[in-house]
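Have a look at this one.
Incomplete set of chains, arranged as in the complex.
Order of writing sets the labels: A, B and C. Residues in every chain begin at 1.
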Amino acid sequence: MLGNIQVKDRTDKVNMPPGTIMHIGEKKAETVKITIIDYDENNFQERQVQNIEESFQFKQTPTVTWINIDGLHDVSIIEKIGQHFELHPLVLEDIVTTGQRPKIEDYETYIFIVLKMLSYNMELNAIQSEQVSVVLGKNYVISFQESAGGDVFDTMRDRIRTSKGKIRKMAADYLAYSLIDAVVDHYFLILERLTEQIEDLEDELVEASSNETGTHIRALKRELIFLRKSVWPLREVVGALARTESDLVAKSTEPYLRDVYDHTVQVIDTVETFRDMASVMLECYLSSISNRLNAIMKVLTVIATIFMPLTFITGIYGMNFKFMPELEWQYGYFFVWVVITVITGGMLFYFSRKKWL
Amino acid sequence: MLGNIQVKDRTDKVNMPPGTIMHIGEKKAETVKITIIDYDENNFQERQVQNIEESFQFKQTPTVTWINIDGLHDVSIIEKIGQHFELHPLVLEDIVTTGQRPKIEDYETYIFIVLKMLSYNMELNAIQSEQVSVVLGKNYVISFQESAGGDVFDTMRDRIRTSKGKIRKMAADYLAYSLIDAVVDHYFLILERLTEQIEDLEDELVEASSNETGTHIRALKRELIFLRKSVWPLREVVGALARTESDLVAKSTEPYLRDVYDHTVQVIDTVETFRDMASVMLECYLSSISNRLNAIMKVLTVIATIFMPLTFITGIYGMNFKFMPELEWQYGYFFVWVVITVITGGMLFYFSRKKWL
Amino acid sequence: MLGNIQVKDRTDKVNMPPGTIMHIGEKKAETVKITIIDYDENNFQERQVQNIEESFQFKQTPTVTWINIDGLHDVSIIEKIGQHFELHPLVLEDIVTTGQRPKIEDYETYIFIVLKMLSYNMELNAIQSEQVSVVLGKNYVISFQESAGGDVFDTMRDRIRTSKGKIRKMAADYLAYSLIDAVVDHYFLILERLTEQIEDLEDELVEASSNETGTHIRALKRELIFLRKSVWPLREVVGALARTESDLVAKSTEPYLRDVYDHTVQVIDTVETFRDMASVMLECYLSSISNRLNAIMKVLTVIATIFMPLTFITGIYGMNFKFMPELEWQYGYFFVWVVITVITGGMLFYFSRKKWL
C-alpha cells in the first residue's frame, strides 16, 4: 500500500524545471482514449475521436462539452489541449504528475481540480488510488483519468444520454459537480468494505483473538491512515469549490456542491470514528494478550503449588536415614496418601476461591 | 452498533443521480402517519389525515401549522410536499436518506434541519438513532420521522393543546426550536444511562476486575465514540441556527436557541469527560492486570523458592552412596527436619519483609 | 464525584416546557436567606429580610445594591425577582437548574453570569461544586447561591462594610467583578490541595509504589478531569465579560476583569501541567510494575537455575541401578558435594555479573 504514497515516482522529477510536462506514475492504460460528449437540453452527441484536435471546435459552442481523456502517458495530447484551451503549464504538469494531493486552483477563465478516485482491489486486498483531474471552463469540462475507469463515469454518461436527472438542463458547472459527486460516492464503497473488516475483527476479538488479530488490526489501521490522507484534502477542495466566487459556478449549483461537501464530511467523520474504534480494538487486544498471559501463569502456578509440596513429601520418605520411625509404621504409606490428598484438596479449594480455576 | 454508522445503506445509492428521492434505511414504520396541528394564541385544531394534500390549505394561513410525517418509505408523499412547499430536490433526498449527518441549510424561504434523535434500547442494550428532519417556513413547520417516535413530540403536542408554556403565543420558529429542544433533551437520558454504566464499571474496578471488565470498558468507549459522532455536528447545527440572520427566526427566539445550544455544549462536555474517564479506567484496568500478574508470579516464586531447596535436601539424603556418614547418625533425620524448618522460616520471614505475602 | 456531573438531576426536566422554573439539584439549604447591602462611597446599609419584596425599592436608587439569595428551592422568590427586575424566563430557569455549565448572557439591560464555586470537602475527600448565578444590572447586583457559602462572600461584605479596598468608590460592575474574583480565587485552594496530592504521590512512587499507587493516580486524574471541565468554560465567561461592549461594564473595570481572566488562564495552565504530570507519573508507575515483575522473575529464575541441576544430580545418585560405580567410591559422596558447590558458585557468579542479584 505504500506505493499509494507515490514518493518514489515523484523523485524522478527532482531536477526538472517547473512546468515540465512528463508523465509521472504507472502507465495504467495502453492507448489514450478520447471521448467527447456535447449536449444541451435538446441535443446530444457523443463521439470517440483519435485526434484531440477534433474536440477543439466545441470550445466556442454554447452547448456543454465534456472531453474525457483516459490515459496520461501521451504527453503531446495533453500539451495540445493545454495550448488550445490556454491552460497554465503548471496545470498540465499537475495533470500528468499522478501522486498529486487533491487540490483546486482558480485560474479565472477556468477552474482546475485534482481528485483522488479510490477503489478497492479485491485481488490485491488493498485500496487503490487513481488521479482524476477536471478542468471546468465556460461551457466545457475536460476530465483526465489514468485509465478508463469505466464504472465511475459510465453511469453519468448514461444519465446524459437518457436525459435522466436534471443534468441535461444544467450548465458545465453541474457536469463538473456530477463528476466530483461520482468520485466521492465511491468513497462510500471503501467505507462499506472497511465496515465489514471491522465487524470481522470484532468477532475475532470476542471469539478467539490470536497473533493474527494484531496483524489484522494493523492492516485496518494502515488503510484508515491512507484513506484519511486522501479524504481530508478532498474536503478542502470541495469546500473551496462550494464557497467559490468564480463566475464559472452558478448560484443554483451551490446547493449541490454543499451536498457533496456534506458527503466528504460524512466520510471524514466515519474514518475518524473507525480510527477511534480501531484504537479501542487494539487496546482490547493488548489487554486480552495480558489476560491470556495471566491465565497461562495461573495454570503454571496452580500446578507448581500443588506438586512441589507433594514432591517434597515423597522426597522426605525417599531419604535413606537409618532411623526414620515413620518408615517402620504399618500405616505410614497410607498416612502419606492422606496428607497428599488433604494438601491437594486444600490447594484446589484455595485456588477455586481465588477464582484461578 | 455499527449499523448506526449506516454506511451500507448509503452505498445502495452510489450510482443514482443527485436529487433522487429513494428511501434509504430500514423501514421502521408500517404505514405513514400524517398529523396536522394548526394554532395561534386563541385557536387550535389537530387532525390526522390520509392524504397529504389536505395539509396544503394551511400553507397560506397566518396561523402556525405543524405537519408531522411519521414514516419515510412512501416517497410519493414526500414528493408532493416538496412540490407544494417548493422544497429543493436535495432537501427531499436528504429527508428520505437516513444516515445523514445532522445539518442545517438555509434556502431563504425555508430552513432545512436534519437532527439525530437518540434513544437507549433496553432490549438490545444499545443506543439507537433515528433521523428527524425539520423544515421551518414562514408560518409552518414540517417534521419528518422514521417511525412514530411518540414519546418525544407527544409532550409537545400536549403543551400546544393545553396552551402550557408560551408556545401558543409564539411563531413557527419557536415551534421548530421546541422540536430541537425535545430532541436534545433526550440526549441527557442517554448520558444518564452512561453515568450508570460508568458507576458500575468503577465498582467493578475497585472490587474485582475480571476479563469481563475489559469488554465492558470497550463497550462504553464504543458508545461514547458513537455519541460523540452524533453530538458534535448537532452543536454546529444549533449554533448556526442561533446565529442565523434569516428572517424566519425572530430576535425573541434567539435566547431559546442559545439555551438549547448551551445544552448541546453541555452534552459534548459530558461526553468528553466520560471519554477521559473511560481512558483513566482503562489505564487502571491495564495496571490491575499487570498487578495481578505480579501477584500470581509472587505466589509461584514463593512456592518454588521454598520447596526447591527443600526437595534438593531430601534428594541429597535419598542418594545411595555407600559412605554417607549422616545417614548413620541417630539424629540425622531429626536434624534434616530442623534444617527444613529453619530454611522455610527464613524464607517466609524474607518474603514477608519484602511484602510478598 | 460523578454526582458533580449532575446528569441525573437534569433528566428530571426532560419533558418540561422551556422556561419552566423548577429547582433541579440537591436542596442544600434549609431556609432561603436574603441579604441586602446598599452602599455608595459615603453611605452603607445592610439588611437581612424575610420578603424579597423589601428589596425592590433599591432598584431605582443610584446607590449600588447587592441582593444575595442563599438557597434556591423556594421558586416563588426567584419568580418574584424575575418579575420585578424583568429577567428573561430562561435566566430564572438557569438560576434554579444547578448543574449548568458556566456561562454569560448579555440581555442588554442586565448581564447574566453562571459560575461554579469549587471547594474541597475534607470529610468526603472530594471536590465539591456549587452553582453561583450573578445578575449585573444598572446599579444593582443579584447573586444566587445554593447554600449560605459564607466564607466566600463574607470577606467581601467585610470589605464593603469597612470600606477596605476601593470597592465603595466603584459601581455595580466592580461589585460583580469582586464576586467573580472571589470565586476564582477559591480555585487556587483546590490547586494547593492537588499540589499536596501530587507531592505525596511522587514520594510514593520513589519510595514504594504499591497497588494503591495506581488507585491514587487514578483519583488524581479524575479530580483533574473534573476541575478541567469546570475551569475551561469559566475562562470563556470571564474573557467574554472582559471584552464586553455592554454599557453595564465601565472602561475602568476592564483591567480588573483582565486580571481575573489571567487568573483563570493560570488555573488552566496549572491543571494542564498537573495532567501532564499525572500522565508522567502513570507511565512511571506502569514501568515500575514491569520492573518489579522482572525482579520477581529474576528471583524465580535464579532459584530454579541453581536448584534444578542440583536436584538432578541427587536424582542421578538416588537411582537404584545395580551397577553404579560411583556409589561404591569412598569419596563419592564428598565429590558430589564438591560438584554441587562448584555449580552453585558458578551460577551465583554468572548471575551477579548479569546484575540479577
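The working rule: a residue touches a chain if its C-beta (ideal position, glycine included) is under 8 Å from a C-beta of that chain, and two chains touch if they have at least 3 such contacts.
As the structure is a prediction and not an experimental result, all values here were calculated from the model.
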With 3 chains placed, the number the full structure-file assembly comprises: 5
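Simple rule for what comes next: only the chains that are shown with their structure count from here on.
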Fitted rotation between subunit A and its twin subunit B in degrees, CA, nearest 5: 70
Fraction-based call for subunit C against subunit B, same above half, different below: different
Chain closest to the middle, measuring from C-alpha centroids that were averaged per chain: B
Centroid spacing, where centroids are CA-atom means, of subunit A and subunit C in whole angstrom: 42
Separation of subunit B from subunit C, taking each centre as the mean of its C-alpha atoms, in whole Å: 26
Residues of subunit C whose C-beta touches two or more other chains: 318
Interfacial residue positions of subunit B with respect to subunit A in the complex: 2, 5, 7-8, 10-11, 13-15, 17-20, 88-90, 94, 100-101, 103, 105, 107, 210-211, 214-215, 218, 221-222, 225-226, 229, 233, 282, 285-286, 289-290, 292-293, 296-297, 299-300, 303-304, 307-308, 310-311, 314-315, 317-320, 324, 326-333, 336
List of subunit A residues in touch with subunit B within their complex: 155, 159, 164-167, 177-178, 181, 185-186, 188-189, 191-192, 195, 198-199, 202, 206, 255-256, 258-260, 262, 265-266, 269-270, 272-273, 276-277, 280-281, 283-284, 286-288, 290-291, 293-294, 297-298, 300-301, 304-305, 308-309, 311-312, 315-316, 318-324, 355-356
